[in-house]
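After the structure tokens below, expect a handful of questions from me.
Only one protein chain is missing from this complex, and each of the others stays in its spot.
Labels run A and B following the written order; every chain starts at residue 1.
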Amino acid sequence: MSNTLLISLLVLGVLGAVLAVILYFVAQKFKVEENPLIDEAEACLPGANCGGCGFAGCRALAEACVKQAAEKGNIDGLACPGTDMNKVAAVLGLTAGTFEPKIAVVRCNGSCQNSPAKVHYEGADICAFASTLYAGKGGCSKGCMGLGDCVKKCNFGALHIDKETGLPVVDPDKCVGCGVCAKTCPRNIIEIRPRGKKDRRVYVCCSNTDKGALVVKNCSAGCIGCQKCLKTCPFDAIEMHGNLAYIDPAKCKACGKCAEACPRGTIHAVNFPPRKPKEEQPAETPEAQKVELEKPVNA
Amino acid sequence: MNNFTISGSPHVHSTENTQKIMYRVILALIPALLVALYYFGWYALRLTIVTVITCMLTEWLIQTFLLKGSMTINDGSAALTGLLLAFNVPANLPLWMAVVGSMVAIGIGKMAFGGLGKNPFNPALVGRVFMLVSFPTAMTTWPQVQPIFQKGFFADAITGPTPLGILKESGAGTLAEMGDMQFLDMVLGNRGGAFGEVCAIALLIGGIYLIARKVIDITTPLTILLTVFVFTGIFYLVNPAQYIAPWYHLVYGGLLLGAFFMATDMVTTPMTTTGRIIFGVGVGLITVVIRLWGAYPEGVSFAILIMNAFTPLINKLCKPTVFGVVKPAKK
Partner (left out) sequence: MNPIKTFKRGGVHPEENKISADQPIQDFPMPKQIIVPLGQCLGAPAECIVNKGDRVLTGQLIGTAKGFVSANVHSPATGTVAKIDVVMDHTGYYKPAVFIDREEQDEWAPGIIVTDELITDIKLDGKAIVDKVKECGIVGMGGATFPTHIKMMVPEGKKAEYLIVNAAECEPYLTCDYRLLLEKTKEFLMGVKIAMKGVGTEKGIIGIETNKMKAIELLDKTINENPDLYKGIEVQPLKTKYPQGGEKQIIKAITGREVPSGKLPIDTGCVVTNVASTFAIYEAVQKNKPLIERILTVTGKSVKKPSNFRCRFGVPADLLIEAAGGMPEDITDVINGGPMMGKSVSVTSFPTMKGTSGILLMTSHEAQDRRKTNCIRCGRCAKACPMGLQPFLLHKVAKLNEFDETEKNHIMDCIECGSCEYTCPANIPLLDYIRYGKAKTGAIIKARNQK
């Protein structure tokens, strides 16, 4: 009896030892050299693996951050909804300036009021499909379809379609500037722009490069390419893309003069202190008002 | 200016819609309901009203307070579930049991999965089986038929055995001896049973109407009936003393009701013809197995529910052949 016991103990013991040795060598052989920065960056992240960043988990995001930091020297577009990405930037040795917080802006002002519907749409709620069928409710072929492809794609729930205007609204508290919406939009209306100092930013709220006459037909708030802003801007930050003004965020100092100069209220100045009541409010869409009401997010 | 509608082609649609389909099925059940009223009188009427109203109310409550989706109460599917449920239980079932059964049918059988079109199991059968296992005595105490012209509309129910019950307990010999268990009586519904399943003729009329209006496909009922006939026929030929003739099997119990109205429920059955044949054969086999060897005298409900569970698999297996593709795996 004791023999049986002894033999089984011996056999199992030896087997265990042999396997342990094999395992050790295999582990040595297949050891993956990983950048220790990934672990450090991962430590800054919540570790919940929620997938909210668009990656498979926190580690995948950390890897992506390290990779992009090495290649481009920034971590733009990579963001975790529950973390201050500045911490990750600090771990990766990026200076504060290289990580610029960004936000999505919707460059269309064709709300139900500004661009009244001429036709009505019945069919699948997909902008990408609807835009193959027709130019748009209000007739503008560059404007927002309002069916919310961007809303469906946003991982952070930062977008919703305003029922009043029919346009998507970006929630500045939730938007991390990942750019998924910008890629999704079939008309390239959404742009990822820097949030700006004190969260103040100025942008042209229109994407229509058509001639002014064609724009006016369909929309009362579209850019007509009059170039008044171009002449007003003291910093040469405005350039013309066809018949559309575009504010270069790198040059813009957010003085807000162009917004005042725009005769059609196309240029939106966000989070600026309220002007004297006498002057016409350039940023009069509910979207802008909503943003103005909110406290500036720390940049 | 005209406010034109923009939509993708096609711009014309057939006049069919979900609501029409549901109401046609309800219409097809009316003959059987009338027969039930004739045989069971007041009991049948109050039971039907209670189940239909409970089903619709449950759906309304869930839509209003839980799902908050678009209201589907008018599409007729809840009413249909209620009606089918009533058809599947004894007419003298205590009403509170019917209420519980209806709530389970709609609440758990249908709405828990997300409502119309998303339930894997036939809601009416879920309700019925729930009641069968919860209240076995009440659910298997069948009232005897007593035409209202003889006993009056409000006559008390007298309970008695069903043909399949007799068969289960005493074997085919006893059944053959019972003088009032003639085939004709079976067909006309002059027998005990759940109230909707008694009259084969009325159910057939409904079924044929549905097939003629192209609401249901003939494949499923036909394969079920054929399978049952062939399978029981083999046993009958082997040993006629122990097993009853296959044509009795066709009209007994809920086979016709199940084949025409429950196994053809679009939501829970396969979509392609091949799939429907597999489904029908499965239902037929399981029904006969339960009837001959199972603990319960009747097996149609279980058979359909079991095959419901196989439906997604069958759908996956039986895809139509794509035009211009020689082998399905060619890629």
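Assume a residue touches a chain if its C-beta (ideal position, glycine included) is under 8 Å from a C-beta of that chain, and two chains touch if they have at least 3 such contacts.
None of these values were measured; they are calculated from a predicted model.
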item	value
Among the chains presented, those that the missing one touches	A, B
Contact residue for the chain not shown (choose from B:94, B:117 or B:240)	B:117
Touching the absent chain when the full complex is considered, from A:119, A:161 or A:255	A:119
Hidden-chain contact residue, picked from the options A:60, A:128, A:226 or A:255	A:128
Interface residues of chain B (partner: the chain not displayed)	2-21, 72, 75, 114-118, 266-268, 270-272, 319-326, 330-331
Touch residues of chain A, complete complex, unshown partner	118-119, 122-124, 126, 128-129, 132-136, 139, 141, 210, 214
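Keep in mind that, in the parts below, only the chains that are shown with their structure count from here on.
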item	value
Gap in Å, rounded to a whole number, between the CA centres of chain B and chain A	54
Parts of chain B lying in touch with chain A, wherever the complex brings them together	1, 3-8
Interface residues, chain A side, partner chain B - complex	117-124, 129-130, 133-134
